[in-house]
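Here the complex is missing a single protein chain, while all its other protein chains stay put.
Take a look at chain A:
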């Protein structure tokens, strides 16, 4: 009973924090139908700002800056106001221009904003934790309930604050004129606009309030756990989103309920399940996935929110931009269009160029970098099948990559070498077996994970796949016997052909290039057939596709399978080329990065993923020579995020979008023209 009571108390504190953050997601979603992933980062900013304002001095950008040393309430207020302003500015710059764009454009932008804020925070405050300062309330002795449950005074303050904040918000929305305007905009934005409600201002208010709530939750979290850190917002942000979805996104009581449930389930699960603390992150995501499967609208939500507008993922978004910018792109576009129209000869030409480059580049260093370009280009190509062609936003793609990598590593290192003492050189051929095997295994997993998502669209689909990706990662960390957990697997042999090691950077580059040729060829063959036409038809108008006799559910699964196959296939090679893997290689951030590369290059093109990978990885290296970046390596990610936001606003279809892919078999067309 004591133990239970204590867990209950912990769960309530955690639940209060989740609930406050969930309110941010729900409020903004209700008004603009946007899942603003960046709330996790605003949560983190709230924590950092409060901590900083309470301290006498803080190291910012490596220099010590004097700080006011406010007491907690004043520091908190300051942090909440500043974060609220940041939220409004973010909305103004990154989201408002996309108000009429297809739904996924702002979603991707919000992921980019998240990356920008997180890397900026790490640049400013450093990679270390910032300890939450001591203050008077925290030094009071704990309150003892029922002789056995110890609650610190601050725990009580956290809960009380959450309750007061939520009641206040409910009252505000019910009574104030701004609150009524919010409700009206949530119901029907066009109608609200027509009756003279200043929708932009209402949205800004929702962002301000939501960001303030996220900041409040973040500072309470920092206080409870005693630190602030640049990545601290990530998991709580996801869980708060889970809580919001659980309660029914768009509903404020739902957010409160969802947060409470999630906090309790997590605390009790951590306390009672075997090895519960290790698995507690998985608990929330399993809950999320199960819920989305059984009742996507959440406990108190409305079903119609599970929808994505018709049309391309990004296409049709307004193409703004200065005249000169459009002029530049017009040139590039014409070139790309001609390139794409040339089809196979153009692809072979590119391959030839890559071979020449691989032969001539003298430095091993650059060969390694180019190998990474090819690997990321291949992975992005796999993701492109599902996101770019079939139009399904997948944030769990890394799982397939991980499956391939782990399959081959476990077989080579843990099973053959360590259990049976077989030297890797003796079984060099196994790699060539593992490539398709890893692909098939990942494809199987992809179908397994894809099946429950079939009924979901748009934002909910993204959230569910994200949940899957996280579950796979948590499993990889915790299933020690199989994966060695966070230690990772070392000593994976370099690729080998007939006993000749292909470990040299040059050999690896050519190996990767050969695989890339296989991947692109296979994907292109599928896309340039009735299968690809079915995928694009689903992307453009699922109902119309169905009416033309396309079994859309089956073809979505095919897309998952194809994408998973590529992920697993490349994953096998990745493990051998890195010779060491750990769950860190397969984080959600990698998935986001891959998504950004595809979007950067151009969704639904063959060359886009490689363009994106080339630009990003080469930039990553060149940037290392800049003194500013040397001092603050994190700014590179911020820069990528900024580029992506700018791209979303000015050229949402990506850089190489005009390299349009034909969807008919090349041979069949050639005959018909004659």
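Assume contacts are C-beta pairs under 8 Å (C-beta built on N, C-alpha and C of every residue); 3 or more make two chains touch, one makes a residue touch a chain; residues count from 1.
Basically, contacts and distances are computed from a predicted model.
Enquirer: Choose one: "Serine/threonine-protein kinase RsbT", "3-methyl-2-oxobutanoate dehydrogenase (2-methylpropanoyl-transferring)", "ABC transporter ATP-binding protein" or "Ferredoxin". The correct choice is the protein name in UniProt for the chain not shown.
Expert: Result for the unshown chain: "ABC transporter ATP-binding protein".
Enquirer: One chain isn't shown here. Among A:142, A:168 or A:551, which residue touches it?
Expert: A:551
Enquirer: Which residue among A:77, A:517 or A:665 touches the omitted chain?
Expert: Spelled out, the listed residue whose C-beta touches the missing chain is A:665.
Enquirer: Kindly note down the residues of chain A that lie in touch with the hidden chain.
Expert: Residues of chain A in contact with the hidden chain: 310-312, 315-316, 521-522, 525-526, 529-531, 533-534, 536-537, 540-541, 543-552, 558, 562, 604, 660, 662-665, 667-669, 671-672.
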